[in-house]
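Take a look at the following structure, please.
Excluded from the complex is one protein chain; the other protein chains are retained at their positions.
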Amino acid sequence: MMQSVARTVDIRSFRCPMTWVRVKLALEAIAVGEVLEVLLRGEEPERNIPRSAQDEGHELLGREEGPEGTRIWLRKGC
Amino acid sequence: MLSEAQIERYARHILLREVGGVGQERLLAAEVRIDGLSSVGIWAAHYLALAGVGRLVLVDPRPIPAGGLPPLLPAALAGSARDVSAVAALGAHNPDAKAVVGEPEPKRDGGTILKPAGANLSLVARAAGEASFVGWADAPPCARCIPSGGAAPEAAALAGSLAASRVLAFLLFGEVERGIARIESGREEALAPCPHR
Partner (left out) sequence: METTVLVVGAGGLGCAALPLLAAHGLGVRVYDDDVVSLDNLQRQLLFRTADVGRPKVEVAAEALGRMFPGARVEAVADRLTPENLPRALEGVAVVLDGSDNFPTRFLINDACVLSRTPLVHGGILRFTGQVMAILPGRTACYRCLFEDLPPAGAVPSCSEAGVLGALCGIVAARMVKQARAILEGREVGDEIWVHDARQGRSRVVPLGRDERCAVCGEAPSIRELDASRYEEARAA
């Protein structure tokens, strides 16, 4: 991963909409420009979290599948 | 910092783009005085408590009427002071909204007045017959501008719910638009400033 991660949030045990609630709160806790790492699992969050993040002005930097789930990186936009 | 229980309780507020955890914390730190617990005031107090407004100062020592003040105060509480009973009842719906009984202010026209701490105007809310009246003003219009009494239950619910939503909009976004509106047939009509004083 290119840039260092300011914070990591694990949302694997939550279901929509609590998944996005947790990511949103984690984004509030970092500064604009910083990177949040999200560990998630499941088709629904894999689709919804990047979309919700982009809708609210954040950037999806990348995604990586792993045995424990999917990791995505979001750069806080605003 | 929001607790785990608060994150869950207020999830539907946090999800609002313009609110988030930051907005919810602002509500939890806010204070609103509600003077006048008619049916209108009760609906307003109820929704503000559910929304997590951290401190509600309720003022109305009058007894609860025979039919109660639904949907918060049942008929069984008839005769008890409205403010004292509302304080107890709201706690069961949301322990974060700490409601206390406040000191009545000198005599004024009837109706419900909501005053968020930090607002320089008051939110007037009233219902009479099928009409609801809501808006920000320096002082409530007199009884000739806005009649009182005999409100249909849904007119009172509308006035109280609109009042709560206006107060929340102020607390979250600092938005205040001066002027009282009359709503009866589904559209707001601006009320002319009170000419009787």
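As written, the chain order gives the labels A and B, with residue 1 at the start of each chain.
FYI, contacts are C-beta pairs under 8 Å (C-beta built on N, C-alpha and C of every residue); 3 or more make two chains touch, one makes a residue touch a chain.
Bear in mind the structure is a predicted one, so any value in this text is a computation, not a measurement.
J.: Of the chains you can see, which ones touch the chain that is left out?
T.: Contacts of the omitted chain with visible chains: A, B.
J.: Kindly state which of the options B:Ala86, B:Ala99, B:Leu168 or B:Leu191 is in contact with the chain not pictured.
T.: B:Leu168
J.: Kindly state which of the options A:Cys16, A:Ile30 or A:Leu61 is in contact with the chain not pictured.
T.: Checking the options A:Cys16, A:Ile30 or A:Leu61, the one contacting the hidden chain is A:Cys16.
J.: Considering the whole complex rather than only what is displayed, give the residues of chain A touching the chain that is not shown.
T.: Touching the chain left out of view, chain A contributes residues 16-21, 43-44, 47-49, 51-52, 55-56.
J.: Touching residues of chain B against the unshown chain: what are they?
T.: Output for chain B: 5, 8-17, 19, 43, 46-48, 50-52, 68, 70-72, 74-76, 92-95, 130, 134, 152-155, 157-158, 160-162, 164-166, 168-169, 173, 175, 177, 181, 183, 186-188.
The working rule: only the chains that are shown with their structure count from here on.
J.: Using mean C-alpha positions as chain centres, tell me how far chain A is from chain B in Å, no decimals.
T.: 38
J.: Help me check something: in the complex, which residues belonging to chain B touch chain A?
T.: 2, 7-8, 11-12, 14-15, 17, 20-22
J.: What residues of chain A sit close enough to touch chain B in their complex?
T.: Where chain A meets chain B, its residues are 17-18, 20-22, 24-25, 28, 55-56.
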